[in-house]
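This is the structure I have questions about; it appears just below.
All protein chains but one are shown at their positions in the complex.
Right after this comes chain A.
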Amino acid sequence: MHSSMTGIVVLGVTLVAGVIIGFLMRRRDGKVRAVKQEVGESAVTRDDLGADLGERATLVQFSTAFCQPCRATRRILHDVAEMVPGVRHVEIDAESRLDLVRRFDVLRTPTVLVVDKAGHVVKRASGLPRKADVIAALGVAVDGSSHESSHQSDSV
């Protein structure tokens, strides 16, 4: 009697935790968040990416082989890069670039960094982002780059 009670309690707690985690993850997933420019945080460079930055903005996608939504994310970012002139999509294999994974504190794949033309990360999202959100974030990256750099010169 006592032992089966424990099983029921453990099962109940696990399922409730699962529902809570599931809804939290679903809400967070793919949400594009603003990134505060931290003093001393290094900008993304051409050497980091192994490719040129986009003329106006770059969408940096971290992927792994064991990542379900990476393919759909690639498709969305590829489409956006085709659609918006001056924007480039660069995909990074997280496993072979653990240095970048640690530097930009990437915990999950896909993680997308929206990088302005100067290499500053202005927005980021983990999980499959929505196309409209990516386009909106690019608006900020493209318009905001002059504002961002003036803001930076203030703080330095």
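One rule holds for everything that comes next: a residue touches a chain if its C-beta (ideal position, glycine included) is under 8 Å from a C-beta of that chain, and two chains touch if they have at least 3 such contacts; residues count from 1.
Just so it is clear, contacts and distances are computed from a predicted model.
Asks: One chain of this complex is missing from the view, so tell me which of "ABC-2 type transport system ATP-binding protein", "Peptide ABC transporter permease", "Membrane protein" or "G-D-S-L family lipolytic protein" is its UniProt name.
Replies: Its UniProt record gives the name "Membrane protein".
Asks: Could I get the residues of chain A that touch the absent chain, sorted low to high?
Replies: 3-4, 6-8, 10-11, 13-15, 17-19, 21-22, 25-26, 64-68, 71, 94-99, 101-102, 106-109
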